[in-house]
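Note sheet for the following structure.
Here the complex is missing a single protein chain, while all its other protein chains stay put.
So, chain A:
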Amino acid sequence: MPVYFFKLYKITFYVALNCLILFCNSYNLLAQAKLGITAGYSNNILISDNSLNERNRDGYIVGINYNYLFNNLFLETNFTFISKNFRFQKFYNSEIYQQYDNNYLQLPVSLGFYFLKAQKIKISISGGGFVSYWLQSHIKGVLPNVYNSIDSLNSNGNITQYARLTEYKVKYIFSDADNRWGFGWNTGIGIHYLINRNICLALKGQYFQSITNNEKSKGNFQLYGYFKTFVIESGVLIELKHAKHFLKNGKL
């Protein structure tokens, strides 16, 4: 990757961090706030009332985490890029299937509390809601294409005919019918391991359930379908005041 890309990312990161610190300063939130980056694994499934066999699929998540602590409670948000992939097939074990690779930007806001505190370890539970935006989608699948049939005459004089199974893979083109904004609720459990007073490692398991459909509603004119997403992610969080120090001196 060219060097200027790294420079661009670095500048963007510094600008974003400075903006966040400015915001937190203005609301006096810096003292108890942590900022970090997280990354991990996602597993998503579409739940709908149609007759298809839905299957869950793997994906990934990366995000910027902001955590504001007050007593044993904390308010947390994690601006993430998350994949919510799924697959469905008409029949069990059928060769006929369709799979979606969906990428979302997601902003959950959670309220949590630490219910267990040891010397270096804190364990928390949290819950809240999220808003997401459907960035892009790729579809891959196999269909019996009746407009591409094969026939052959065997030695008994019988004709064998069948529709060819046809594979397709395409970038999904959004239309007005798509509901790209989504909402839902989330809950999770997390472990914070304190490396020192200012830096901690985080390991979180989260569950997200959307309550909005990917297709826009037309009264009763839609099928009920929503995502269930499990996430395991880990990351590093630092005290924001030290992030400020980091920006000034280039080291923690």
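Quick note on the criterion: a contact is a pair of C-beta atoms (placed from the backbone, for glycine too) under 8 Å apart; a residue touches a chain by one contact, two chains touch by 3 or more; residues count from 1.
The rule is simple: contacts and distances are computed from a predicted model.
*Asks:* When one chain of this assembly is omitted, its UniProt record names it as which of these: "Urea transport system ATP-binding protein", "Methionine biosynthesis MetW", "Methanethiol oxidase" or "Peptidase S41-like protein"?
*Replies:* Cross-referencing UniProt, the chain left out corresponds to "Peptidase S41-like protein".
*Asks:* Against the chain that's been left off, what residues of chain A make contact? List them.
*Replies:* 27-29, 32, 48-52, 68, 70-71, 75, 88, 90-91, 94, 96, 98, 109, 111, 128-131, 139, 141, 143-151, 157-159, 161, 163, 166, 168, 170, 175, 177, 183-185, 211-213, 215, 217-226
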